[in-house]
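Heads up, one of the protein chains got dropped from this complex, but the rest are sitting where they should.
The first chain written gets the first letter, and so on, giving A and B; residue counts start at 1 in each chain.
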Amino acid sequence: MSLPFAAIIVIIIALVAGALALSAFIWAIRTKQFSIEQLNRGALLIFDDDEPVGTPQDMVFTDNSTHGKKEDEKAG
Amino acid sequence: MAKKKTKKPADPHGEFRGQRTEADQERRIVIDDAARTPTVLYLGSGIFWLLVGSLFGIVASLKFNLPDWLGSSAALTFGRIRPAHLNTVMYGWASLAGAGMIVWLTARLCRIQLQLAWVHYLAVILWNLGVLAGTVAILAGYNQGMEWLEFPRFAGAMIAVGFLLFAASIIQTFRKRNVDHLYVSLWYILASMIWFPFLYVVANLGIYQGVIQAAMNWWYGHNALATWFTPIGLAGAYYFIPKVIGRPIYSYYLGLLGFWAFALFYNWNGIHHLVGGPLPTWLVTVSIVASVMMVVPVMAVAVNHHLTTVNHFRMLKFSPTLRFVVIGSMCYTAVSVQGSLESIRSFQEVAHFTHYTIGHAHLGVYAFLSMILFGAIYYIMPRLARWEWPYPGLIKAHFWMSTAGIGIYVIALTIGGWFQGVQLNDPAIPFMDVVEYTKIYLWARSIGGALMVVSHFIFAFQFVMIIKHAGPRRFAPALFRESAPMQREEREP
Partner (left out) sequence: MMFIRSFLFFFGVLATVLLGWAALVGVPDFMVSEIQPPEGLQRYTEEQRYGRSVYIREGCMYCHSQQVRPEGFGVDQERFWGRPSVPADYVFDKPHLLGTMRTGPDLMNIGVRQSSEDWHLAHLYNPRIVVPGSIMPPFPWLFEEKLSAGPNDKVITLPDSLAPKGKVVVAGRDANALTVYLLSLDRSYPVAQGKPDTTEKK
């Protein structure tokens, strides 16, 4: 069996890349990169105390916000 | 504009909230302010190119219906205006508006003011000049001859330098970040900062010839989507859907899986544009396999986005951002599954070389990417301009016209293109009969296109109004927590 030179190069590159990817994956598992805490921290990153989970943003097509604002203005 | 804005606004309602809340809000305002001028410049020039590009598009489409219309003008012939359309909407509209969204989003997600903000002024100028020079060159007849790479090399170089400057600022902002986690959107953004410059520079070197140049052409053509345009859209969808709804993304783990599957498979897809062509069969097969494997990242993203949205469809009624972004993410699923199917040989035998492909391309770039960009702009601008969108009615008009327009466009070309392909594969039907058959669908496409063009002008009008703080003053959600008296001091003439 004789493989073309190009095929041999491709196979070597694929093996090296695969080995690197596998070792990176093993590292990630060992250091608990996929733990639920890590994932939750990432997912909640876009929220903060001022715009917390549970408060929708950007409700433009509603009259409530306008009324709310006007009351705020009076209070201020 | 930027200098004036850096002072922190006082919050008269602060006593009703905890210290922490006030700090969060102020920090967000400071970060948004620092990104304001670059973001508005990118978005504004993007919208300018959207208008130019969609006018090119409608003229090109009408030329199918009325081939002798403007027939004596060399610059406006179909073969020049079509590449002008593609390049202005891709490198002008989608790239520049996407860059604007990325600038704003990166600063927010890294929780730090935009770093090296000044390079963006240079980048915007270079990028716009590059697109302008390239477009003029195409219309004047200096076309490089390869789809997606029509711009002459000097125009390409200007865009490349502009992109590198832009990327430098994004990377620097990332390095100075105040967070120990990177949000999903940021993975896509940072990856594209590496991918796209490599791709664009290699493709523009012009070192290939013959069929390999064709392989390179479509490696580039498809990867421009894979490494730049799709990451823009996904970064936007991953941020705006959970943010507007106020619920975290359904599964962060799927987000991870989806990202790496996307990175692995997407940039092997390109050669499916050459199925049946004179290339080594294994090469085409590799691309088909990778295209079908795209189902994995697409489904991961689809599950994530749709299951985040599913119990909150009511909110689509209230939020323009959510409407556009959810439509966009639905179309991402649709266009990707369609793309995987389309790469398969038996499907390509019919659909390749027909208008079906054009419908597919617009489903991707318009119904997915542009919709998400529209949604992003509707969210970002009130927060940067400190002024609400003056005419919610016009937002609705924009939404319905562009949705109806792209709907008509895609459905017409999908049906017409498919049967065009079926007829082309029947040697008993003369070629001209096939052309005759497609004409009615090409008219439908012009109608859909016209609706989109009108909606873009409505959108651009409202964009100008919000920048000028013109139109009726509204107090809507973006400004809900801000102190109205302070705004009045600053803004009323």
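Please note the rule applied: contacts are C-beta pairs under 8 Å (C-beta built on N, C-alpha and C of every residue); 3 or more make two chains touch, one makes a residue touch a chain.
The model shown is predicted, which means the values in this text are computed figures rather than measured ones.
Counted over the whole complex, the shown chains touched by the missing one are A, B. Among the residues B:Ser45, B:Gln113 or B:Asn143, only B:Asn143 touches the chain that is left out of the figure.
One chain is missing from the display, and on subunit A it is touched by residues 4, 6, 9-10, 13, 17, 20-21, 24, 27-28, 31, 33. Within subunit B, the residues in touch with the undisplayed chain are 63-65, 67-68, 71-72, 74, 77-80, 82-83, 141-147, 180, 182, 187, 190-191, 194-195, 198-199, 202, 208-217, 219, 223, 227, 260, 263-264, 267-268, 270-271, 273-274, 276-283, 286-287, 345, 349, 352-355, 357-358, 424-427, 431-432, 435-436, 439, 442.
By definition in this document, only the chains that are shown with their structure count from here on.
For subunit A in complex with subunit B, the residues that touch the partner chain are 34, 38-62, 65-66, 68-70, 72-73, 76.
If you check the complex, the residues on subunit B that touch subunit A are 12-13, 17-18, 20-22, 24-25, 28, 109, 179-184, 239, 242-249, 252-253, 256, 312, 315, 317-322, 378-379, 388-389, 392, 395-396, 474-481, 483-485.
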